[in-house]
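Here is the structure we will look at, set down as C-alpha cells.
All protein chains but one are shown at their positions in the complex.
Chain nomenclature is as follows: A, B and C, assigned in order of appearance, with residue numbering initiated at 1 for each chain independently.
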Amino acid sequence: MDLKKTFDQALWVFHLNTGSCNGCDIEIVAALTPRYDVERFGIKLVGSPRHADVLLMTGPVTRAMAPRVKRVYNQTPDPKVVLVIGNCGTTTGVFYESYNILGPIDHFLKQIDPDVKIVYVPGCPPRPEAIIDAVAKAWLVLEELRGDNK
Amino acid sequence: MADTTYTFPIGPVHPALKEPTMFKFVMDGEVVVDVDVQPGINHRGIEFIGMRRNVLQTLHLAERICGICSIVHQYAFTLATERAAQVFEVPERAQYIRIIMAELERLHSHLLWAGVAAHELGFDTLLHLSWKIREDVQDVLEIISGNRVNYAMYYPGGVRRDIPPEKIPRIKKVLDHYKENFQMLADTFLGDPVIKHRTVGVGTLSKKDAIATSTVGPTTRASGVMKDVRFDQPYDAYADIDIKPVIPSNYGFEDAGDVYANIVVRLIEVAQSIEIIEYALDNMPSGPYRAEMNVNKVLMMLRKADGEGFGIHEAPRGEMCHYVRLKENQDNLDAWKVRASTYNNILAWQKKLIGQQIADVSIVAASIDPCIGCMDRVAVVDSRTGKEKIMTDVDFHRLSVEKTKRLRK
Amino acid sequence: MKVMNGDEFASYIKDRFGNNVLSMRVDKFKNGVKKSEFHSVWLRVDRSVFKDVMRAITEIHDEAHIAVASGSDLGEEIEIIYHLNLFWGERNRQLTVNLGVRCPKDDPHLPTISDLIPGALITEREKQEFLGITIDGIPDPRRLFLAENTPEGFYPWRKDEDQQEKLKKLYRDVHEEGV
Partner (left out) sequence: MATATVIEIIRQFLHKPFTNTFPVKYAPKNMHKALEAIQAGKVEITPPVPVPDDLRGKLAYEKDTCIGCQLCIKVCPSKAIEFKPEERKIKIFIARCTFCAMCTEICPTNSLAMTTEFLLGTAEKYGKDMIVE
C-alpha cells in the first residue's frame, strides 16, 4: 500500500488545548458544523494523536500541560504539521509574565524537534475561514514534505 | 471497599474555564461510587497577571478568561470597577446596550450547550442543527462588535460601541427567525423518546443539596431553586424588565434537577432572552453611550480612584462575580478576585455523578455546562492488577452512543 | 427568615457585636430608567468574633449563598472578604454582604465556615494555597489549582519581598531548565 496516497484526500486532525480560553476551540467546532463544514475536504477531528496528520494546538502552555504537549507531539506519526491557532499559542499574547504560563507552543516543540513545521493562525480568535485558509497552507507544507510540489 | 472497585481518572484537559478539571472516579463495576474533582490544569494565574496591569489592560484580559463566556467576565469586572471607583454615571442607553449584548451571548451559549449535550448523547444530527441555528446570532454579534468571539464591548462608564438604528432591523430579523424555529428546537429536544430515556432521572441534584452547596445558574434552577441575579438583584437595565427565574415546574415539568430539567431550563431561557432583547431594543433610550469619551481621561479617573467594589452578573452558566480594589495613585489593581460560575458548581458535580453509570458520566458532567469538548482522555486503572488502559474520548463517546442504541431497540 | 434591607442589616449587626465591628458601610446602587435600588453592605469585623458573625448571618437567613471569598495581602496582614448573598428568591431584595476579616501574617489562622455553608469548601481551599493562610477545621485541605511541581511556600497573591524572589526563581527555572 502506498502510504503517501492515503493522505491525499483526507487530513485527520487532533485538537489539543494547552491552556486556551476556549475561544479558538469553539471556532474550530464552528468550522466543523454546517456553515463552514470542513468535512467536505475530508478533514476529520480524531480522538487520538496517533491517528492524526495535523495537530491543532490552542492556548499558551501552562505548567501542567507542558510535558503533555511534548508527549502528544511525539505520538503523532510523521509527516506532520502543527497548526497553532490564536495569538496566545503563538506568542502567549495577553498571558505574558505569569508564574504558571511557561511560554508559547513552538518553544516546546522546537526543544524536541528543531525542524518542526508550524503554521500560525493569528487572531483572537481567528474566524473559521482563517482556520480553513491555514489548513490549505498546511496542505502546501505537507506536499512539500512529501515532494509532491512539481 | 469491595474487590471490584476501580480508580478512574478523567482529564486532565478541561479548558472551559479558568479552572479546567480532572475527575478521579472510584468505580464499582459500571457505577460511580466516589468522585474527586481536581482542577488546575489550565490555571493561568489570571488574578496574578491582572494585579500587574492597569484597569483597561485588565479589562481585555478579563475577557480572555473564557472564550465562550467572554462578555460575562468583562461585564462583572466593569461593574466591580465602576462600584469601586464611584466616579462613573453609566448612561441609560449604555445600560440597555449592555443587557442586549449579555442576552445575545446567552442565546449563543445555550444553543452551543444544546448542541454539545446532543453530541454527548450520540445525537449528532441535533448538534449540527443547533449549531446551524447558532450561526445567526454569531453574525449579529459580529455586526455589533466586529468579532465573533471576544466582543470587547464593556468599558468603565458605558460601552465601547453604540448600536446604531440601522443595525436594529438586522437584529430583529434574527430574533424573528429564532421565534419561528424555537418550537422545532423544543420539540426535537423535549419530545424525543431517546433523549428522554437518556436524561430523565440521570444526574439528579436535590433542592436541598443545590442550596447547601451554593450552586448557581441553570444547574440550581433545574432543581427548583429561585436563584437568578437578574431577578434577585437587578442591575443596569434589568431593573426595568420583569424577569422571572425559569423553574421547570412553572412550565409543566418536574423540578428534578436531572439532565432533562437542565435542558428544559436552558431552552426556556432561550425564549426568555429573545423577549428581553426585543423589549430592550424597543425601549432603548437615546443619549450618549459612554460617561467619558476620552480614553486617556478614563485612565486618569481610574488612577485617582480609591475603593473596592463587587460586581455580580448572571452569566449563561450562572452567577459570575468579580471583586476589585483600586488604590489611589496606583495604575494596577490592588486586589482582584474572579469567580466563574462553574467554580461554585464543582461540588454539585460530585453530588450528581455519584451513583451514575459510566456511560452517563459525559452527559451528567456536561449538564452543568462546563464546555465539555475537552474530555480528551480517560485512563482506567484496575486496582487489582494495577494495569492501566488508556481510553480516549472516542471510546468514551462510543460507550455513550452504544447506550443510546440499546435504548432505541 | 426576615427580609432586611442594607441599613436594617447593618444596625442589627452593630447592635449585636458592638465594638468588634471595626468598620461598616452601606452602598446603594440605582439602576435602569426607573432608578430602582439595591444595597450592598461592607463589614469589617475582628477575628475573635468572625465565626459568631457568620453564625448570626446564617441565623438571619439559613440558606445564605456564598458567592466567593476574596483575599489580598495588605503588607502586615492578610485580609479575606467573604461575599455572601442573602434573601435571594424575592425580586430586588437580595442583599450582598461583604464580610472582611484580617489575620496577621505571623499567625495566619481563620476558622472554617464550611460547617455553616458547605459550598464554601472550594473557595477556602483556594485561599489556603494562594495566600498561605490556614483554615482551621477545613474538611479537605489539599491543593486545588496550583500544579504539583509548583514549589512549596510559594503563594502567588502574597506581595512580600521573598515571594518576589521565589517568583523570579520560578521564571528562571522555566527558561533555563525547560520542563
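We take it that a contact is a pair of C-beta atoms (placed from the backbone, for glycine too) under 8 Å apart; a residue touches a chain by one contact, two chains touch by 3 or more.
Quick caveat: nothing in here was measured; it's all calculated off a predicted structure.
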item	value
Where the missing chain makes contact, among the chains that are shown	A, B
Of B:I41, B:L129 or B:V259, the one touching the omitted chain in the full complex	B:L129
Identified contact with the non-displayed chain, of A:T62, A:N87 or A:N100	A:N87
Those residues of subunit A which, in the complete complex, touch the missing chain	8-9, 34-37, 40-42, 87, 90-91, 93-94, 96, 106, 117-124, 126-127, 129-130, 132-134, 136-137, 139-141, 143, 148-150
Positions on subunit B contacted by the hidden chain, ascending	53-54, 56-61, 63-64, 123, 125-126, 129, 132, 139, 142-143, 146-147, 150, 152, 160-161, 184, 187-188, 191-193, 295-296, 299
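Just so it is clear, only the chains that are shown with their structure count from here on.
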item	value
Approximate Å spacing (C-alpha centroids) for the pair subunit B, subunit C	23
Subunit A: positions in contact with at least two other chains	62-64, 99-100
Residue numbers of subunit C (touch at least two other chains)	146-147, 156
Parts of subunit B lying in touch with subunit A, wherever the complex brings them together	12-13, 15-16, 40-46, 48-49, 52, 60-61, 64-68, 70, 112, 115, 127-128, 131-132, 135, 138, 147-150, 371, 373-374, 376, 392-395, 397
Subunit A - residues contacting subunit C, complex	62-64, 66-67, 70, 99-100, 102-103, 108, 111
Touching residues (chain side subunit B, partner subunit C) in the complex	19, 38-41, 43, 45, 47-48, 51, 83, 92, 95, 211-215, 225-227, 229, 231-240, 283, 285, 308, 310, 312, 319, 321, 323, 325, 334-335, 337, 339, 343-344, 346-347
